[in-house]
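All protein chains but one are shown in place.
Chain IDs A and B follow the sequence of writing; residue 1 opens each chain.
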Amino acid sequence: MKTQNNKAWFFVLPVLLLVAFSAVIPLMTVVNYSVQDSFGNNEFYWVGLEWFQEVLASERFHNSLMRNLLFSGLILLIEIPLGIAVALAMPRRGWGVSVCLVLMALPLLIPWNVVGTIWQVFARVDIGLLGHSLAALGVDYNYTQDTFDAWVTLILMDVWHWTSLVVLLCYSGLVSIPDAYYQAARIDGASRWAVFRYIQLPKMRRVLVIAVLLRFMDSFMIYTEPFVVTGGGPGNTTTFLSIDLVQMAIGQFDLGPAAAMSLIYFLIILLISWVFYTVMTHQDSDSVTDSRQGGNHQ
Amino acid sequence: MRPGNGYWRRIVWQTDMAKITLNNIAHSYDSNSGHALKPMSHEWHDGGAYALLGPSGCGKTTLLNIISGLLQPSEGQLLFDDVDVSTLPTEQRNIAQVFQFPVLYDTMTVAENLAFPLRNRRGPDKLSNTEIQQRVQQAITMLGLEAMANRKARGLSADDKQKISLGRGLVRTDVNAILFDEPLTVIDPHLKWQLRTQLKQIHRQFGHTMIYVTHDQTEALTFADKVVVMLAGEVLQTGTPQELFDSPQHTFVGKFIGSPGMNILPCELQGTQALIDAHRVTLAREYPSLTGVIELGIRPEFVYIDDSEQSLPVQITGVEDVGRHRIVRAMLGSHPLDIIVPEHQTIPTAPRVLFDNKRINIYQNSQLLGWEHPS
Partner (left out) sequence: MLELAGVSKRLGNEDHIRDVSLKLERGSMNILLGPTLSGKTSLMRLMAGLDQPTSGEILLDGKSVLGIPVQKRKVAMVYQQFINYPTLSVYENIASPLRVARVAKASIDKKVRHAAELLRLTEFLDKRPAELSGGQQQRTAIARALVKESQLVLLDEPLANLDYKLREELRQELPRIFSELGAILVYASTEPSEALLLGGNTATLHQGRVTQFGRTIDVFQRPADLVTARIFSDPPFNTAPVTKRGTKLMLERFVIGLSERQASLPDGDYTLGLRPWHLEIESAARLSAIEGRVSVTEITGSETYVHLQVAQQPWVSLSHGIRQLDVERTIPLYFSAENIYLFDASGERVLAPDSLAD
């Protein structure tokens, strides 16, 4: 028994060290910064929760947070239904499967900053294919000047980049449904909608939880793309929490407030993810208790 | 009140079952390979209980899929009550099916599962809520699912799930046939008995046409009025369980039906006697001299331990006590011979056996000779 356990620890050790250096230690450093003030010379003064109060009271933080919430909300509202729809439209067997899978995987292979650069050029009014075409069609489009246009560009970019992740996850859920289910539904005279609602959606639920969480966390932490494409503008209209944070920490070197803000940022993501997870898996746990009770009846 | 009395059958559960005709049906999965199902013509009666029995790969599932509409036969027609349905999609054939692994709508309750096929109806066939409630309630009573009607279907036991699958067929008035694809595979032996008898009762009470696919002879024989034995895409014999037991028309049927199956011993015919190696067996009738491979078939049930002059010496290679009787594995010369010995009979160490000669079948090239129904 002991030998077994020792061996197991040995295998887990590298991961533990990695996590310690990459997550736990930086996190503790951040916590340390967030409760102290410094005037250079490596002198630190204990300030308690002052930085937290300051960040939470600042309008700049509120505005960025609202932008983040709006952005993530829009992303989820577009990418999840679109991803499901594309997954449903994909072929189940034959040569088309691999073609679709490769096409879907392509955007995922491109790094964030490259995606940003591609779109920055693509959407430019003077030379970009999209921007120029729109201008030629008489659409008044300019993402560097117009807030709405900037948002549309960022959202389009994210949808283009990340919807395939949702597609692939949903597709994996769909292909795991045995044929007998579809056959039974046909026999029961179920409509296309009923098949989706009662067979496909329930079977996709587990992967959808993963898709929603991943897309939420990722979109809530968005940084590179707006940084590259809009630089947070026009004005502050695409300045998200992450951009704000970097400006505060590196631009203004306000380490204390930045540390407090990053901790708040982290807790918000944790909280919202937990809410999503609980709500989406709620029904599951319900039926489990249900079946247990049932077992006792028999 | 239990369903099944006159009122329920006539008024509420009036069902509209169909005769099923296979008219030269054949199927091949692609044009290069041979037939997965060789051309066959059969007529299955309205309200009959049929079993398609055979080993895996014999074509029984292919045939079932053709009837359900999952497959279109490459040749021939399928008729329901003389109407050609060969090209109709599944949803227009009005059939119900119970699959090998229970298929349920997990997010619905048991009652909602049962109501589902009725709620899907549109247009003139649409049922009112009260009607749906009523029919669902009746199916619940019929299947004994009262205790779990309002529970989620997920997490129920396998046998309950199969009952609900069956229930989705029973609630409908328009079913032409109920198809079963090895429905007891995932059920424990004790519950198999319950479910099988329940199925049988439902068939007797409501007279649905039922087609049951299985590789398990016990299930096929106990369930069906007529068993269709298949091998390699062909129907070898269609008959009542008794016919398959007494007069298997093909040596394969003889071996496949029965536990253990029929003893098939190569022999030579000499008038009223069969010669198995050097051993002489007296037959009940005289056979002309025949060419080809001649074999004698005798069921283990009709081989008796006996000490008379005509009995044959055998060597025992093993004895399996299965409780109600023993299966003696023996050799008659160079041929294996199974014998069933009743509960309390003693087995001598060097036994001799006698064949019940009224129960001997003679096969020429695997086909039964002079087949007549023993009454």
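Worth pointing out:
In this section, a contact is a pair of C-beta atoms (placed from the backbone, for glycine too) under 8 Å apart; a residue touches a chain by one contact, two chains touch by 3 or more.
No experiment lies behind these values; they were computed from the predicted model shown.
Only one residue from B:Lys126, B:Arg204 or B:Lys358 touches the chain missing from this view: B:Arg204.
Screening B:Gln72, B:Thr87, B:Asn129 or B:Ser259 against the full complex identifies B:Ser259 as the residue touching the chain left out.
One chain is missing from the display, and on subunit B it is touched by residues 55-57, 158, 188-190, 193-194, 196-197, 200-201, 204, 215-218, 221-223, 240-242, 244-246, 255-261, 299, 301, 320-324, 327, 329, 343-344.
Keep this in mind: only the chains that are shown with their structure count from here on.
Here the CA centre of subunit A is 55 Å from the CA centre of subunit B. Across the complex, subunit B meets subunit A through its residues 68, 70, 89-91, 95-97, 99-101, 103, 105-108, 116-117, 120-121, 147-148, 151-152, 154-157, 165, 168. Of all residues in subunit A, only 178, 180-181, 183-184, 186-191, 194, 198-199, 202, 283, 286-288, 290-292, 294, 297-298 touch subunit B in the complex they form.
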